[in-house]
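A single protein chain has been omitted; all remaining protein chains appear in their positions.
Entry: chain A
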Amino acid sequence: MRRVLAVLAGLLTFAVLWEGYKAVGSPDGTVLFGVRILPRADDLSMPHLLTVLRRLGRPELAGGDPVWLVVLRACLFTLGITAAGFAAGALVGLLLAVAMQRFRIVERGLLPYVVLSQTVPLVALAPLVAGWGGSIMPPWATVAVIAAYLAFFPIAVGMLRGLQSPPAAGVELLRSYAAGWWRTLVKLRFPASLPYLFPALRLAGAAAVVGAVVGEISTGTRGGIGRLIIEYSREATSDPAKVYTAMLGAALLGLLVAGAVSLLEMPLMRHRRHVEVATL
């Protein structure tokens, strides 16, 4: 109940800030020494929230489906890609973390490259993936690969920390039970890593959404919310509310993925302490 209220309060605060700034801000923005420090508050740059909501109900083009339906369909398409990329990224991240835990030499050799992988600009990488993958898989799969490429990283790093989190006494206890590496992994390291895994999954979920949206745009894949954002932004001068409907859809997608991780987390983490995790 309190959480629901908190969410509503957050939405309300955002709406008040948006409309409040629109009411007091200069329509041309505030420019200081030739640098715009506050954005334009005119209807073109910041449409009223009500306008955006109304736009959702009206047809996309004259006589077409209403915008909310188009956005929803695009969201579902991108959700599929995000889920595929997220699952693949989680699997790869998990395997990498286990390999790095098992062999110190793998950790030493691989971890720098895992970090390096995230410094490559996505926009440069996406056309490459589309080029290589285009011949062997459908366009949505190449976008999923890009999403997975972003999603595996927080999981690999967070999970590695989690697998290494049991104290020496716990590891020795398992050794005293004559448990080998695999059983130590299953009985001790995996359960001990859960408090590290879930924050990592949440980051990975957000990264997968970003990867899917950016991947759609840079590979030119049709049907998803990323594509829709690009299409609608071309109409931004004539129909400024429209592009915000697509952005709303992308934001909802992120919330949906975060919510799914929370649903997974709740039953598993009931009796667990929570740890602070920074994966970068």
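We take it that a contact is a pair of C-beta atoms (placed from the backbone, for glycine too) under 8 Å apart; a residue touches a chain by one contact, two chains touch by 3 or more; residues count from 1.
Rule of thumb we're sticking to: contacts and distances are computed from a predicted model.
When the listed names "DyP dimeric alpha+beta barrel domain-containing protein", "Long-chain acyl-CoA synthetase", "XRE family transcriptional regulator" or "NitT/TauT family transport system ATP-binding protein" are checked against UniProt, the chain not shown comes out as "NitT/TauT family transport system ATP-binding protein".
Touching the missing chain, out of A:92, A:122 or A:194, is residue A:194. Of A:25, A:80, A:127 or A:170, it is A:170 that touches the chain left out of the display. Although one chain is not displayed, its contacts with chain A can still be listed: residues 167, 169-170, 172-179, 183, 187-188, 191-192, 194, 271-273.
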